[in-house]
Structures are given as C-alpha cells and as structure tokens.
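After the structure tokens below, expect a handful of questions from me.
Only one protein chain is missing; all other protein chains are in place.
Our next item is chain A:
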Amino acid sequence: MSKDSQMRAAINQKLIEMGERERLKELMRAKLVECGWKDQLKAHCKDVIIEKGLEHVTVEDLVTEVTPKGRALVPDSVKKELLQRIRAFLA
C-alpha cells in the first residue's frame, strides 16, 4: 500500500506541477454554477443559517451541512465529464 500512496502522491504532484489541477478545479466550478448546483446549495445554506441563527453560524457548521449534500447534488453529467478528463490526464 505504501507504493499506492507513493503513487498517489506522485500523481498529485504531477497534477499540480502541470497546472492540471487548477484547470480541473475551474472547470468544476463553472459546470456546477451552470447546472444550478450552487444556487440549490445556497438555498440549503439559508435554511441552515435561519435554523442556527444568523449571529451564531460558524464555518464548521456550514461545512458539515454543505459537504454531504453538495456531493449528493452533483449532477451525473458533470461527474462523468470530470472523471473522463482525469482519466485522460492519467493515461
């Protein structure tokens, strides 16, 4: 497994060095805004904030609320496209 982790580390490093990671990130953001994922999640945030109270919201609260929902809400098309791009890069 250490080989695996080594491999992962190497790949990640490569991704960053070549700027691919940044490009993938920007692509991800654009796609999620385009498909309305961001607005959906924002609305969910609003509910959380109102629930928790405006003054007492913390970053951790938001993060724990947002992340699982966010992962679930990503449309399949976006997911597929990104996976393809990563595979293409690694191959």
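Heads up, the rule we're going with is that a residue touches a chain if its C-beta (ideal position, glycine included) is under 8 Å from a C-beta of that chain, and two chains touch if they have at least 3 such contacts; residues count from 1.
Convention: contacts and distances are computed from a predicted model.
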{"item": "Hidden subunit of the complex - UniProt protein name among \"Ribonucleases P/MRP protein subunit POP1\", \"Ataxin-7-like protein 3\", \"Peripherin-2\" or \"ZSWM7 protein\"", "value": "\"Ataxin-7-like protein 3\""}
{"item": "Residues of chain A (touch criterion as defined above) contacting the omitted chain", "value": "4, 7-8, 11-12, 14-15, 18, 24-25, 28-29, 32, 38, 41-42, 45-46, 49, 54, 57-59, 62-63, 65-67, 70-71, 74, 79, 82-83, 86-87, 89-91"}
